[in-house]
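Of the protein chains in this complex, all but one are displayed in their positions.
Each chain carries a letter (A and B) given by its place in the written order, and its residues are counted from 1.
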Amino acid sequence: MTEATAPERSALPLTPGLTAALLTLLVGALCLLLQPYAPWLIAYPAGWTLPATEWVGGGLETILNTIKPTVRWFSWAISFPMSWANWVLAGAPWALVIGTITAIGWHLGGWRMALLGLVGFGFVLLSGYWRESMNTLSLVVVSVPLAMLLGGAIGLLANEVPRLRNPLQVALDAMQTVPTFAYLTPLLLLFGFGPVVGLVASAIYAAPPMARNVMLGLERVEPEVKEAGIMSGATRLQQLMLVEIPAAGRQIMVGVNQCLMAALSMVIIAAVIGGFDDIGWEVLLTMRKAQFGQALLAGLVIVTFAIVIDRMSARLALERERFDPRVSWALFGVGVATAAVLALTGTATPPDGIFAGAADAVDQTLGTFTAANGTALDAIKNGAMFYGLLPLRIGLDEAVLPFTWGFQWTQSMSLWLFAAGALAAMAATLTGRAMTGVHVLIGVGILETGVANLPWPFVLVAAAALAWSSVGPRFAVVTVLLLGTILVSGLWERALLSLYLSGSAVAACALVGGALGLLAAVSKPAWAILRPLCDMLQTIPLFVFLIPVLMFFQIGEFSAFLAICAYAIVPMIRYTREGLVTTPPEMLEAATASGATRAQIMWDVRLPYAAPTVLLGLNQTILYAFAMLVIAALIGTTGLGQSIYLALGQADVGLGVSAGAAMAILAFIADRLVQGFAEDRRRVLGLS
Amino acid sequence: MQDGPALAVEDLWQVFGADAASVFKSVHAERASASATAEALKAKGLIPAVRGVSFDVAPGELFVVMGLSGSGKSTLIRSISRLVEPTSGRILLEGEDILAANTRRMTELRRSTIGMVFQHFGLFPHMTVIDNVAFPLKVGGMSRAERHAKARPILEMVGLTGRDDAYPRELSGGQRQRVGIARSLAGDCSVWFLDEPFSALDPLIRRQLQDEFLDIRKRLNTTIVFITHDIAEALKLADRIAIMRDGEIVQIGTPAEIVLKPVDDYVRDFARDVARGRHAKVGSVMRADTGGIGPDDPGLTPEMTLEDALASCMTLYEPVPVRDASGTLLGVVHPGDLAAALQADSA
Partner (left out) sequence: MKRTLATTTAILLACSAHAADLGATDEPIKLAINEWTGQHVTTHVAGEMLKAAGYQVEYVTAGMMNQFQAIADGDISATLEIWSSNVSDEYAKKIEEGSIVEIGDLGLDAKEGLAYPAHVAELCPGLPAWEALKDCAGVFATAETLPMGRLVDYPADWGTPGAERMAGFGLPFKAVPAGSEGALIAEMRASTEKKSPLFLVFWQPHWAMSAYDVQFVDVPVGNDDCFNDASWGPNPSATMDCGFSPTRIFKAAWSGMEDKWPAAHEILSNYQLAVEDAQPMMGAIDVDGGSVEDVVAAWMSENEGKWKPVVEAATQ
């Protein structure tokens, strides 16, 4: 391998990117060659680790115990609005609640929104989960203002004190990437048992979108509008309150909308702790019994909430028509009257669910389907494992066995593989694509070794090289330092496993999602089918889908892989389509006028133009995949996700927070890398 | 108002970049000329956007700053209004050094003394027309009824009666800028800054608004600093014009001076496409000696434009007298000089 690189050096101008790639290749090759003599190159020796998780645990517990009394006071204070909201929502007759929602719907968006509210909440009523749903709703009603306050404060602070902007950005990243499960235990210790933990957890998770939109909104207020505020003689406070915040109103409303959705998606997490008898708890119970139909029903209640809240709050961000308030009052009146009639006739209790039969049928169908297609499902799974996941994880040299591929991998096959790789690399170099050549060689090396067996010096150098070429030298240093933390804290092996699982899921999502996005961009009917699917995948509690995946493919990596893909593929589809359909029409006209075919336009004009957007989609896909790792641990995976669960079960603050931080580090690095490349592309296209 | 200029700007510098103030200080102390300082600053990676600008504006004067995009004129007006903090220099507003004013004093000045109009109007999208106009009064603490009562006549003056409750998005560009003008006047300002107020408008609307602006100006008699990139606009409106290039003022003069006596090629280039006859007055080419007057007297006055003057002496070849309104002889003009001034590119 080293020989192969020699001619490239002399033949080609060394760009920084190429240098970095060559260095990576060199380190990888050295590690492979020296592996027999220095096994510590592959497996980081346990003796070199520090008991970091214990330190974190010990340190945190001291801190937590110190601030506990103050925080408990907060718990006590917040319990009042909680119980009021609960008293109002759970105590109010259902007819009144539905009437109110319908009236609000009318006020926001006319008959469409009114109908949405009526049908949506009607479905919730008929599902038989009315009480649980209202408990959930009261959780959201209190946590969203909390998240908005927190997010708004962070956003304003970042806007007013530019020096704090960067640290706050990192904090927001951490709030979104550290899995909630990782900090449930410390929260429990701090805030005490009960819904307030779920409340705080969802506020932490839901605040960042609010903060980001506040920042973005204030930034995007036209400079002259800001200047006009100043020149009118407004004080800074007046400028903010009277000019900038109202002028940024629409962007801030987008933040409110995202904040609501995020808070709702946390409902299920809050349920893990319990204490509130909400709809999330119901999902968990049915999930424990592997009752897909019932879990789906409970999940659909959450989806319904999500859709109603999303569509209604999205209206806030639009320029609104004004709808006759008298209709709102009338609808509200109908609610009151119905509630009164029901109360007088003694039938005010919410009805039992009417979908139990349907849920059973769905459940039965799942069973029948599994029974009928067992062999086919097994074949799919085995194919994917043997020829895809296993080689990627442990490398061809270990994955190719008589049981799997029908023959045994030998040393000479490795040599042939490397030789083929070297030839391909030479060919690429001679045709002027040295970068491609080096990448091919690195790829071959990884395939032969397997992600889980990668030598740690190679991973560090490779990550640093990527960081260097996509962002810059400073980020390369940061990357090495952060990865080094994982290394010495003894979480390296688990981190590599997580990397492998999420990495292969991301790769699959990029391919399949990209293709689906492309399809959706060129075909309207395809998008009409894909769009509601994407909506549902993003809002339904993912626990629900674990059941069929498990039934089809059993416990194991393939199921986890599928579960992660199901969630993470959505942004890839959305962004690819978005990038492709937003190509400026004059560019398309110019291409058509130049005589390009449709395929040529797609390949030469639309795809390059869409590249930055697609890269952003990839970035989201990566973050989603990491987020899903923890949930996939419920299927039974190894890696950081499992550690986080273990820590949650054992109330091990140190392990939970460390594993969560390790996960956040991986996500953070991946995020910045892809953003760096996206920024590069945007610069090339002159978009930034 | 006391004697002296309403606005005096002395050696104003606006330098952008990291640590601009201290670098400027050290660089400026060592160098004599503005251009040498600017070169040294650029060598250090800083951007000197305004370079040692000085000028005075007399009370009631309409002072136009003209320059191409990137010449620093917008930065200049923002430095003077302290929307950006100048790196160095002095700005005296009615005798008061406003760079020494604290935030509270600045706020006060903006409420009471300075008004500003923006190129893209800078209207508050979430407020109605009347609320936009009354905004300076609102932040000054005036009650709603009072400030609306005060805003209404101003709206009437700019020709926007009856649109009180419209939102900016419902207005045309010309109407929006009328709102912008009305807002800047709400605080009874005595110094008025206009940053390319008509550049974003269609030519027809622009001319209409220019005329209305001159009307308003006549009524209010404020001191005005007017920024534009349009030489025709500058010549039409200005009492005096300052031409800016690369952050420096290259010439200050009356429209006629700019047109007829450009200091260098840069200024001459501006003037080239201008129909000079419409801007230069007979006074600027008149000779004071009264010798050799020909027999004809077409009735020229010093305030006559060259174009009109030439039209009245089309057939004459001998010097003609120039008299003031009372008929007193002031000087002579040779018709050949008139024609030469109109074509004067050679000079």
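Going forward, contacts are C-beta pairs under 8 Å (C-beta built on N, C-alpha and C of every residue); 3 or more make two chains touch, one makes a residue touch a chain.
Since this is a predicted model, take the numbers as computed values, not measurements.
Although it is not drawn, the missing chain touches A when the whole complex is taken into account.
Summary of contacts with the chain left out: across A:Trp94, A:Trp409, A:Phe475 or A:Phe552, the touching residue is A:Phe552.
Of the candidate positions A:Leu168, A:Leu648, A:Ala661 or A:Val674, contact with the unshown chain belongs to A:Leu648. Of the listed positions A:Gly58, A:Pro167, A:Pro223 or A:Gly367, the one in contact with the omitted chain in the full complex is A:Gly367. Considering the full assembly, A:Val272 is the residue among A:Val71, A:Ala171, A:Val272 or A:Ile446 that touches the omitted chain.
Touching the chain that is not shown, out of A:Trp281, A:Tyr567, A:Tyr609 or A:Phe668: A:Trp281 (per the contact rule at the top). Considering the complete assembly, subunit A touches the hidden chain via residues 184-185, 188-189, 192-194, 272-277, 281, 284-285, 287-290, 356, 367-368, 370-371, 374, 378, 381-382, 385-386, 390, 401, 403-404, 543, 546-547, 550-552, 554-558, 633-638, 642, 645-646, 648-652.
By definition in this document, only the chains that are shown with their structure count from here on.
Separating the CA-averaged centres of subunit A and subunit B is a span of 55 Å. Subunit B makes touch with subunit A in their complex at residues 78, 81, 83, 107-112, 114-116, 118-127, 135-136, 138-140, 180, 183-184, 187, 193.
Partner subunit B is touched in their complex by these residues of subunit A: 222, 224-225, 227-235, 238, 242-243, 246-247, 249.
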